[in-house]
Structures are given as structure tokens and as C-alpha cells.
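To start, the structure itself, in C-alpha cells.
Note that one protein chain of the assembly has been removed; the remaining protein chains are unaltered in position.
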């Protein structure tokens, strides 16, 4: 096990999980957004909170922005602020679902004027990428319909393809477009990109700079997500993850909290192909809503959950696994996988943190830091950030 | 068929669907509430809109209130306003999910002070029932947990039982408590009343004035709702329905729009027992969100959908059905049911409307009335009603 | 409506639904196969039964074979028998799941010898196509795994691709390969072709003679099947349908019996593109198990259900629909669709049957024919056909 442990520590030391700026703002359900105290009031404060997560985990060095929620006048200043905090700006996320014009869709809307407006926003996001040095544009479209007959399924695909092609053409040499799919919500009858097959079909036509993003909460019940991971890896079309957990729908709970074994199986597929690291071309991001738990600890815990699942995945005895698989030894092969999953990797990670000059217990270290109390005291007045601000 | 047609018309002439006051206000998803023009600004205007639905369908003579969204100083005045409009105030719906204190629950909250506050609200709702003459208190609790371990499942049941008992004791002779269940949302790991079994167990202990409400959108995938209808009828515990449609979760779409055959099967179970009418002790209510369609026509269409499903259910040849069932004639029995379902009942309903002095086409009649234009013009300024107001 | 009605009748007159030979044999669940009397004992008798369905519906002129269940010494003789009965042999279905060697898979099995055996069977199926004049090879693979780690997801894809390429290369000029997907069963952790995306990705690489088959019972809960129809049509990769109904899993009930509105929506997507007819390149097949109902009437009823859904789809006022969609009229567009769905098309179909010289009521005509009694009397002795024979 020793070699695997050493390798695991080396890979884990380099692992980077991108944080979503919006996880630090208020969020909720359609029933209620419960405001929390000390929540950031602007993108600069969001970055400050994100930097806390990185400070205690050492594994969260970049932050995704959401436009227009994170619009600022000077993105270079924002990027510099990030650098000062020891982090960097990562993926740029577009938003074409919160303007009144988007009631019946954005890039798939029957009205060309609305599509034009949405396209302009997407192009603006690429401008922002140029300014921040971001390489990834993440596109998730709330587009869809609520009632059968409401709009033409096929026509909406044509409109989508046309907009995607225009945005794709605008990408710089080192930029790419990540297309996310989602089964349902906020549209209930059809989503215009409901599954990986649809996202894959579009990315294939766009070209090599278009890849698919898997949000772990965006699937129908019974979907085997690690299978999709394997398929997209095989096709060279896996661009990244939006990690979170769900019991039923897109619950956006902390990753690893609902089905830690599933998270392990996903990381296993990735570890098998050696694409866990930051130079793999796969963006590992969180996309969560801490509706009832404090946000910074929620993010720390989530990063730790990904680390633990990754550590277990890296401990799989792949030689023994392949041998058992080749022999058709069902129980033996399963046992190799379960041995790794059943291992308590928390001491390994504590040891790694020690070597990295970090506290062995990020949750406790953050709690002891006084940061939570400080932001509650300092951030008086202003408008707390949330979805929409 | 003639006798069945005559009977169908007689039952349909008496059928009453209760409208939810909140269907006339703005609603949306957690992603966005798209505001519509001409939306009511207070409960009086909501009643006025509801009266339009009744005016054109003749089948929507009562309106459910939601407290505190529909709080007024003078409920007698509100009831009188309703009477002037030819309708009446029906079920009182409580709300224990929109106060900041309720982040971790209301009647199941670990803190007794929060439970006390929630209980006080429920008792206040009974006071309002006394003032409005309402007989039904509908209780839906957003209570639950998002994470395993967050709270004790069993303790929360004890707290729930205690509050329910106190509210039950407060009910007047002609009042009852309708307990609604929901699988998930806004809580994601557990809901404290997730299924009919839980609601039934509580109602059984409370006594005869406690009954279960079925919201057609609140079940796990694959659940056979008409089976639950049959079970609750058999146990004497079916108190009412919150009708709506869903493709995936609690989509709150127009009833009959996602699976009209399911709605027919539900109405068939009820028609079989002769409990479709207003004196059946079963409250037939809509609970919908018209997020992207105009609200008054959305309600009219929904009432018509229930009427059509009911008409088909009333046309089932129950003698032939029973005979085929008794004979074990699978295809024959199914064919009897499908014959009724496949019948186009729109002319029957048009005829009935003519006999009632109504326009044969409620949608067209409302559209021609100018009411939509009038409220858009008149309702300038003020705060549009929505969830929370 | 008159023009639409005329067009509907013209299209319906040409519509052909392919019957599965195995629907006439015994079938059941893992719990029990309930044998029925008069069941065919060989492929010739299966064709005779299938011809009955065509005789009374006029819309079921071809029969799919399943190899080895329908293996005969002389396929030319079988084809001639079909021609004598007024029908023809259609799709050839392979079977790589009932040999003991296939316990851990067939074309994806870790052992190359097993894959070789499976490939040989597939090639043999193409030989049979040559003999019967069939143009379509339908491939459904039971392959998959039951336990995480049991086998490599990615390696199994490579094996699958290799076998498919070999079979594809063997196809004649007028032959094609239809790849079917299925979410689960008989494998429970992974199926090797679980969704349309996987089938599509393989077909895309194989070339124009490879297309995807949609079995309406093979999806996760909440999947919008008509969306997949629209996507595959858009990509030119929709090869055909295996029609059946399900409430929960792959129930293989009569098509249109569980969710007739869904069937209508599927036919609507197809009618919109004008690909309902026999020259559309889309194979419309039934794939059902009449576990508890008599088989020939079960097939007749299923064909009628497809006809009724098609008739309704053909009655959609597409001009009004497009206009409402373009105007963003949510309720109006939905109403156009629902108007067609709510129409009782049974008299239209009865009329059409009259014009075709058929009885207006196929179920009654078959029942009156005495065929059921005759086969019960005649088919004594021998081994009743079923899955596996």
C-alpha cells in the first residue's frame, strides 16, 4: 500500500477544487431565502471568503464568477485582489435566466431579439474572460418549456446551435466553452439541454474547444453518473464537474453528503485515467447552496469531502482490480474497490496537511480563527449578496 | 349511455373546485419570479380575480386563503366582499415557512420557543376560520432536514404530534384539520410528513376531525396516486385534494396538463364511490403556480381540465366494468375504462354550460370580456401579491 | 379540419406497425411465467397469429424475428409462409443473453472467446437477414455489471465498439444496424448501452447505416422521450421504436395503456416531421409481453392504440400551433395540442377501416372469428413458444 499512499499524497497535494463565488452569498428555495449574517456584499468580499477556504484546505485556489452577479467595473482589479489573497479567478458563468425578457427562454427564445440579447451577454462573458485571464466559459441554460406544445422542441435546438456557434467563434485560442446539462428546473416539461447526450451532440459539432460539464445533481433518478464520466472521457469531451449532492432533485447540498460512495465511484473513474490533477483539462468545481448551514464552513467541508473521496480512489489497488475483472471474479473485483472505499483516509489527509504547513483539522482551525465573528461584525449595512446580486 | 350522461351532467352541475388565492399573485422558481402585469395587490383583488374564474366556469365558487399572505384587518369584510362577488372563502392555509425563525423547522424545530410561535400561528388560523366561517384548516409543513444527523427524525415526530394535538383541541364542532404530505422540498433529506402513511398515522391518533390531503405533485416517481385515494377513502381519512400537475417534482403546473389519464383515474376512484360532489366532505382544491402563463386563464383552464376528467369518469360503464373485473377479463375491463377516457366530453360540458347560462367556451368568453386589459390598466402602483405578500 | 382529416386518413391508411414474434409466445416475470393455451409452438405458428392482427387492423404487415427463438432450417420457406399470410418478415433481433457463457456479458465480456461467440451470432443474424430479405438488424445487449468494480466501464466500451465495427462491416448495401439502449435490467449497476447518448455516440462512429432505436420503456423516471425523438431526428439517427408501456420500469405493457398522452406527444414529434409512414426509414415496432392478457387481442389493441395516437397527432392544427408558439402564447399553443389530443378519433378510424374493407371494430371481429378457440383446440402437444424457445 505504501507506494499507492505516496502517490495519493502527491496527487492530493496538487488537487484543486474551484469554489463558486455564489456559495458565499445567500441562497434558498422558492419558499424562502434565509439570510445569514456576515454574508459578502460584493465580489471582493466573496473572494475574501473563498480565500479562507483555500487557507485552511490548501486545495481551493480558484474561484468561479457568475455574471452579472459578480459584475465589477474593473476586472483587472478583481483579479489582482484575488492574487493578493493567494487565489485566482477561474471559470466565468453566464446568466440568462434572471432578466424579465427570459421568461420563455434566452438562447432558445422564439423572439430573435431576446436571443440577440442573450448572445450579447455570452459574448460579454468572453470579454470578461479576456480581462480576468479565465480560460473557461461555463454555459448553463435555464431554457425550456413548461407545457407540451408551448414551443417547438426542434426549433429551439436550431436556435441553440446557432447561438453556441457564434459564441464558440468568439473564443480565444486558450479559451473553451463548457456546456452543462440539466434534467429539469426551472423548466418542467422540457429543458433544452436535459442530458449529456444533448450537450455532447452540440459540443461535437462546435469543435475541440467545446466540452461537457457534469453537474452531479442534474440527472434523473437511477442514472449512473460514473458511466457518463467514463463515456465523456472516452470521447474526449469531459470538460469539468459541478459538484454537489442531492437526495431527490437538484438539491445543491454539500458534495459527498448524500451518497459518498457515488462520489468515490466518480473519482475512481477519474483516478483510473489519471485525470484528477489540475493539468488534466478537467475543471473540478463546487456548485452548492448552503441554505441552512454557514457558508464558509460548508465550503471547507465540501472540499474535504472531495479530498477524502479522491484519496480513497487513489488507494484502489488497480493491479488487483484489473486481475479480478479479467478473471470474471465478481466478488473479488468488487472487494478490491470496497477495500479502498472502507479505508479511513482522514489520517492520511491530516498528515498531508501537516506537510503542507496546514492545520490537520481545517474545520476546527477556521472555527478558531475568529473570521466568522469578524465578518458578522464588519459587514453591517449594504446589500447582502445572493442570487440576483 | 343516456342515463350516464344525464347523471354526469347533474353531478357536474354541482361540482365545485376551490381556487387558491395565491394562484393570482406572482410566483416562480428559486431562479426567478417573472412578474406579470395586473396582478392583485391585496386579498380583495385576489377574490375579484377568482370570481372571474367562477363567472365563466360556474364551478369555482370558493377561494382558499393563505395566512399571512392574505391577512386583513377585517375578515368579515373580506367574507362579505366574497359574497358580493358570488363566491365564498374556503380553506384557511397556514404558513410556517417564511419567517427567519423557521430556518430549521417550525412545529418540529428543536427549540420550543419556535414551536410555540408556530403553534400560535396555527391557532390564529383557527381564529380566522371562526371569522370567515371556514371549516377547513389545511396544514402543510415545510419542516424537515437537509443533512443526515441534522436532527432526530423521531424527536421531530413527537414535537409534531404535540403541536397537532393542541391545534386539534382548538377546532370547533364543524371544523376540521387537513394534513398534507410532501416527499421533498424545501427540505431535501427528510420532510417531517413525507408520505400519506405519516399523515394518516397522525390523523388517526388525532381523531375524526383530522384528515389527509393529497397534493397530486407531492409523490415519489412511480407512485400510484389513485391507489392512495382508494386507501384513504377506505379508511375514511381522505379530506381533500390539492390539484396540480408535474412532470418531475412539485412543478405546480396546471392540473391535467402533464398526465390527463392519471387525473381521470383519480376521478374514477372518486366517482366510483360517489364522492365527487360538494357534500362529499372532500375538498377539491387547486394548488398551482402560473409562472409563465397568465393567471386567470390558467385557473379557468385548470377548472375545465378537472371538469373534463370528471365527466369522463362519470361516463364509465360501471356495470360492464364490474362484470369484466369479476370475470377476470383483463382486456375487457381495461377497455371499459378506456372507452370513457377516449370519449370527447367537451360537447357535453358545452351543453351543460348552456343550460347554466354560461358561455360554452369559458376561455374565449373571458378573453373577450376585457377584464385582463382592465386590471392591467387599473392596477398601477402598490405591491403586487406573491409568495410572501 | 376537413383537410387535416383527409390527410390523416391517407397517412393512417399507409401506416405499418411491426409485430414482435415473441409477443405471441409465453412470457412473464422472474416470479412466474403463466402459460396460456393455444400459444404457438414454432415460428410458423407465430406468423399465423401475427397475420390475424394484420387481418383485422390492416396495419401490421410485418413481423420481427428473434434469433435463436425463431431459428428455422429454411428461412426462405418461412418468408414464403409469411407472404402466403399476407405479411412479411421484418427486423431480425439478436439474442446474446440466454447462453450460459453470457453470465458476465456478451460483446462486452472480458473473455475474448465469449465476445467471439457473440460476434459470430450477430454475423449469423446478418446471414439470416440475407435469407429473409430483412433490412434491419436490431441489437439490444443485456451486457452490464451488477456491482461497482465488477468490470471496467471503459474497457467494456472498447470491446463493444470493436464488435459493432465488425458487424457493421458485414452489412449489405440495403441493410442497417439499429442499436437499442436500456437504463437497467437485467444488469443492475451498469448497462453497457444505458441511454440514447451512448447509442448515438457509437452509431455516429459506425456510419450512416447505424441508427438508434428507442424502446419507450427503457428510460429513467422523468425522461422526456419526445425530446429524444426530436434530437435523434435532428441528427438523422432515429432508426426506429420498440413501443410498449410502463408505469415504473421496463414493464412491457401494451403501448398507450399507461400514458396515452405521452404516446400522442411522441407521435406528434414524428407527424410534425412527416415521418410516420412506411417509407420514412423509421421502423415502428411493438415490443411487449402479454403476461396476463391474451396475446393476439393484446397485439390488436396495441396496434389500435398506436393508430389512435397517430390520428390525434395528425389532427394537430400545426399552423395555429406555430403561430401561438411564435407569439409566446403559452396557453394558446398548449390548447392547440390538447384540442387534437382531446378529440375522439375512433369514428375516424372506424371510417377508414370501412374504406379498407375491414371491420370497424377489430377487437370484436377477431373475437367473433373463432380463431382463439381454434388454436386452443388445434395446438395440443409440442412445446409452447416462450422466451428461450
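Read from first to last, the chains carry the letters A, B and C; within each, the first residue is number 1.
Everything below uses one rule, namely that contacts are C-beta pairs under 8 Å (C-beta built on N, C-alpha and C of every residue); 3 or more make two chains touch, one makes a residue touch a chain.
On a predicted model such as this, the values are computed, not experimentally measured, just so you know.
Contact with the chain that does not appear here is found for just one residue of B:13, B:165, B:330 or B:384, B:330. Of the listed residues A:257, A:310 or A:325, the one in contact with the hidden chain in the full complex is A:257. One of A:70, A:195 or A:308 touches the chain omitted from the figure, and that residue is A:308. Here one chain is not drawn; of A:79, A:123, A:320 or A:335, the residue touching it is A:335.
From the set A:63, A:255 or A:292, the residue in touch with the chain omitted from the display is A:292, counting the whole complex.
Residue positions on chain C in contact with the hidden chain: 27-32, 34-35, 97-98, 100, 102-104, 142, 146-148, 183-186, 188-189, 221, 246-249, 251, 253-254, 257-258, 291-293, 387, in rising order.
What chain A contributes to its contact with the hidden chain is residues 221-222, 224, 247-248, 257, 259-261, 292-294, 297-298, 301, 308, 330-331, 334-335, 341-344, 346, 363. Seen across the whole complex, the unshown chain contacts chain B at 104, 110-111, 146-155, 157, 183-184, 189-190, 194-198, 200-201, 204, 219-224, 226-228, 230-231, 233-235, 261, 265, 269, 272-273, 321-322, 325-328, 330-331, 333-338.
As a convention for this text, only the chains that are shown with their structure count from here on.
Chain A and chain C have centres, each the mean of its CA atoms, that are 40 Å apart. Separating the CA-averaged centres of chain A and chain B is a span of 38 Å. Touching of two or more other chains is recorded for residues 221, 247-248, 257, 292-293 of chain B.
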